[in-house]
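My questions all concern the structure below.
A single protein chain has been omitted from the complex, and every remaining protein chain is retained in its original position.
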């Protein structure tokens, strides 16, 4: 959002994980990747993030109208971002509680190095998931998300994306220190603040994703609290694309206002 | 088919999976790859698709007579297509219901990137198969095929090839949305339409394969319904090559008429 | 054999699989790789095929006296063939009944591509072996060998080498078609003919290996029948090298006469 | 430490293994990587070692003020060190008691070769850990640590880093020789001496890490004994960064005095 230092990015790759019907049938316009470009532009988003095929099929029609971020996982590599005129590239870090023996770190490293050579902004999206974590409770735990965000920073992310963290401490070894040092994570403002701190104390930009489909007031409230805790903005998909066009534009404007604290 | 925007491609690699006798003994002319070039040319197919060895052994004799598509899986790589004067290259995407942890995506990505640098048309053939799918029922389920087609598009396919989808919803998580949103998939016209929608709403070309050997009227009816649902054409093998030469030419003409809606 | 279109190649790498004593002790001259060069030259073989070390240790002494084929499996790669002045290179395709998920195809592909760039003749030797096959009965079954030969052709072999096939149909799915279409494989002449047909109907050269040590009349009879069925010749090792020198030369001459149908 | 031949290096990558809260909450200044640069500079450390993200986010602000060592494991590769103006690079050798079949050796080899081409000092940090070792008792055993240090030297380390070894002989096969040859390892001075001997008898620099958080007098005593045994210095993290700034500077000065044997 011009002059605010805040970012609201329309980010869509749900079809890769959940298939097109589950992602787009609620608002069939969204089957067409051009619709998503139009929505991001019309609502004034900071950027549009999408997988290779979607960008490749539309980029000529929207050249220069909005910064693009190539979601590299599964469908693309750094050099595609250059070829397609993208400003940034986004990698996924699956964080399961340990950095040991994992080829993924090496792959992100190499890709991030190449991206920086090409002048691209490097996004790392942290997905907390894995055997070491206690499913629906443990994956969004604030200590787990904070660990993942810190690792993304150490891997060289310019911008880190995480899910909204829950008021849970998952790791036994972490519980003691959160209590002993009085790290506050009960409300969302506090958790946002802890996440900013865990991302080099604000030296790196941290964005929160929109998550599951929610009601509009609930989303606005969440965005306000995150912003109050120092969050730099959001990467949002489902909550925007599954609403009809007009409603989606209004919704995105509301989110922007929540982050910037001013009307549009 | 000139001016129709429809494609009928003679595509033959059955010997790789099923051996030469099961593929060619019904019509022994087809043991010789030159016969397949002749059949594609004589019947006026849009292109001929075959593995490396078949193309390499015949390409000098038929240079310039028909566009060639190199079937890259198992026998070839992108640079072979250039060396052999092919116009396109075809990759196989084995889709088993999840994009996680799969080296195949990386391989198709890299090959497709190289193919585009060389100016080749990129075909991705979707094979729905794998542990996560319920065998003969689940593999051709329309939701599964739609997911695969969408992923092929996101991987950067110019042209997607799928099997003819069945009127079954396989994935539990998908059933709800098909019902709730009233996505119609009972008849083949509807399923073809849903597949076109799932392929970037028609921004990418989707072709249907011929499948098991069938009777001529049955094939023509299937082609007509697929065409009515918006299909761009077919990649066909067994149904053409296992008929004697004259019959095969007439058969391919019938399929072309079904897609273009006009006589030849 | 000049003017006959037939090939008899002395091919020796038994020491790699069975050790030197089992391979050479019956005729200790053969411990020395130079002896094998001499035998191939003296008997008038079409070429001599051997692993890297054997060729590297003798090539200067026999430069230009006989075409050499580098057996690349285990000991060498394509570029060694260039460095050692070889005319061809030979790869091994282990065929176990399925082309799925096998890195070997990719390796042969890449090596064959490079070999063709260097102007080398590409041999693919088909070894039918693997879990999917029923050991001593199933491995030499004519349908299995035919499948392997066809795949070698599709992988781009100029020359395919197979073992002598047995009058057995191994694969359930193949039995029906051999019966229904009346494919004749009872005698060796018929099996040779079916193998030639399965190798692009004669567009690719197919050679048969000598196999286990056998009596001289038996070998001559086998060669005559294979030749009658259209075989292009043989790659022979054990049967030549384990006979004493003079006997071996006479034996190779006999094999050549069986294939060419004329005296030397 | 100028003129002393001793090295005290502030080395921090704890957040990667234990997350930011457990690493930094005791002294929240340390969430910011710039604080660690300042601490290393202010206290007069020989160098500062950190992962890629930390260095990348601060290097412009502190250019030329202190030699930097890039901790390459997980986050970076050799060429990043060049790009970020680092003087050295640090690899981790996980030593579990056997050099067999381990890709890690190959990776360190290649990286160290490249680092030397670029003129970088090569650090190898030995982590004794693995199935072959008896957990808390076996991992710090002096024979295990000595084996790891020797391997690091053979891999081409200029500087080896190890944990402080315990007065335990872990490996059955080693016990006999330590007794028979009267190798003394009961006190820390002796163990330091044995480690120096095991690192090419002093031809390579060996540093000891600070380990778990300890009291100040205990740390100073440990440093004095290590220095007396010939240790070249220390790479220290937790013990410095978890103390408040002033206390940390004084603490680091004390460690320096222990190694150099003189006041600052």
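Think of it as A, B, C and D in the order they're written, each chain with its own count starting at 1.
What we mean here is this: a contact is a pair of C-beta atoms (placed from the backbone, for glycine too) under 8 Å apart; a residue touches a chain by one contact, two chains touch by 3 or more.
Only a predicted model underlies this, so the values are computations on that prediction, with no experimental measurement involved.
Asks: Based on the whole complex, identify which of D:73, D:90 or D:198 touches the chain you can't see.
Replies: With D:73, D:90 or D:198 as choices, the missing chain is touched by D:198.
Asks: Return the single residue from D:38, D:80 or D:143 that touches the missing chain.
Replies: Candidates D:38, D:80 or D:143; residue touching the omitted chain: D:143.
Asks: Where the complex has a chain not shown, which of D:110, D:218 or D:247 is the residue touching it?
Replies: Result: among the candidates, D:110 touches the missing chain.
Asks: Could you tell which one of D:28, D:44, D:85 or D:156 touches the chain left off the display?
Replies: D:156
Asks: At which residues does subunit D meet the chain that is not included here?
Replies: With respect to the unshown chain, the touching residues of subunit D are 99, 105, 109-110, 113, 143, 146-147, 150-151, 153-157, 171, 173-174, 177-178, 181, 183, 194, 197-198, 200-201, 203-204.
Asks: Which residue numbers on subunit C touch the omitted chain?
Replies: Within subunit C, the residues that touch the unshown chain are 13, 15-22, 25-26, 28, 31-34, 51-54, 56-58, 74-77, 79-80.
Everything that follows uses one rule, which is that only the chains that are shown with their structure count from here on.
Asks: Specify, for the interface formed by the sequence copies subunit B and subunit C, whether it is same or different in terms of residue numbers shared by both sides, with half as the dividing line.
Replies: On the two sides of the subunit C and subunit B interface, the residue numbers are mostly different, under half being shared.
Asks: Can you grab the rotation angle between subunit C and subunit D? Superpose on CA, round to the nearest 5°.
Replies: 145
Asks: Measuring centre to centre with CA averages, how many angstrom lie between subunit A and subunit C?
Replies: For subunit A versus subunit C, the centre distance works out to 59 Å.
Asks: Where the centres are mean C-alpha positions, what is the separation of subunit B from subunit C, in Å?
Replies: Their C-alpha centroids are separated by 36 Å.
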